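Apart from one protein chain that is not included, each protein chain of the complex appears where it belongs.
Here is chain A:
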Amino acid sequence: MKTLRIVVCVKYVPDATCDRRFADDLTVDRDDLDGLLSELDEYAVEQALQIKEAVDDAEVTVVTVGPEDALGALSKALSMGGDKAVHVEDDDLHGSDVLGTSSVLARAIEHTGYDLVLCGMASTDGGMGVLPSILAERLGVPQLTQLSELTVKDGVVTARRDGDLASEQLRASLPAVVSVTDRSGEARYPSFKGIMAAKKKPVETLDLSDLGIAADEVGLAAAWTKVDEAAQRPPRTVGTILADDGSGGRQLADFLAGRRLV
């Protein structure tokens, strides 16, 4: 067994530059859109790889919960340098909310075995940013979240969390759940060699029964929340656009005064 087992949670999300929309059942339409590894998860993969490079005997496992296409997110993480992957895929998972997904993810992480769980700060689709702390709650281990810097040494995580009011230095013993922000360090690009090597790396596929979860515990019908309506926001009506003729600032002042904004 490796001395440091790192599990990175990743999510396959619709490309934010496409027209994202809702399906008829008011879940996120994932069928006709290009998907990719959530950009913010790349920072978690990067930190996992840096920690692995700094210690002798570590292993990085990438885990995702999602449909068949979600394999795309795992492939990207493996091509960056992850060692192996776990894909939880089951039709009954469709429509799960954060409480459902987090319980499946927690079970998959326990199944895999872990010392350190790494997550991105939020997904780029749902964007809740709560999954890491919910995972820590479910796994019963310390949470160190929204980190801009972290070091793992001798079974201890030391880290910096930059908040609005203060910057905090944190310390916890492993096992722990960590999330990192986009300030933690640029994520590497997969090399050609990395992409080729990724094709040979092991991917374990699990369904709900492998994890001992009943189908009626997850999915849309069992979700803790229900979306009743999803309406496209009317496009903003484009207002006045003028080229500055030397009085642009004054005209802007007129506009703001007219709207009683100043």
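Here is the rule we go by: contacts are C-beta pairs under 8 Å (C-beta built on N, C-alpha and C of every residue); 3 or more make two chains touch, one makes a residue touch a chain; residues count from 1.
In this text, contacts and distances are computed from a predicted model.
Engineer: Suppose you had to identify the omitted chain by its UniProt name; would it be "Branched-chain amino acid transport system ATP-binding protein", "Electron transfer flavoprotein subunit alpha/FixB family protein", "Acyl-CoA dehydrogenase" or "ABC transporter permease subunit"?
Structural biologist: So the chain that does not appear here would be "Electron transfer flavoprotein subunit alpha/FixB family protein", according to UniProt.
Engineer: On chain A, what residues meet the omitted chain?
Structural biologist: Its contact residues with the unshown chain are 16-17, 19-22, 26, 40, 97-99, 102, 121, 124-131, 133-134, 136-138, 140-146, 148, 158, 161-173, 176, 181-183, 223-233, 236, 238-244, 246-253, 255-257, 259, 261-262.
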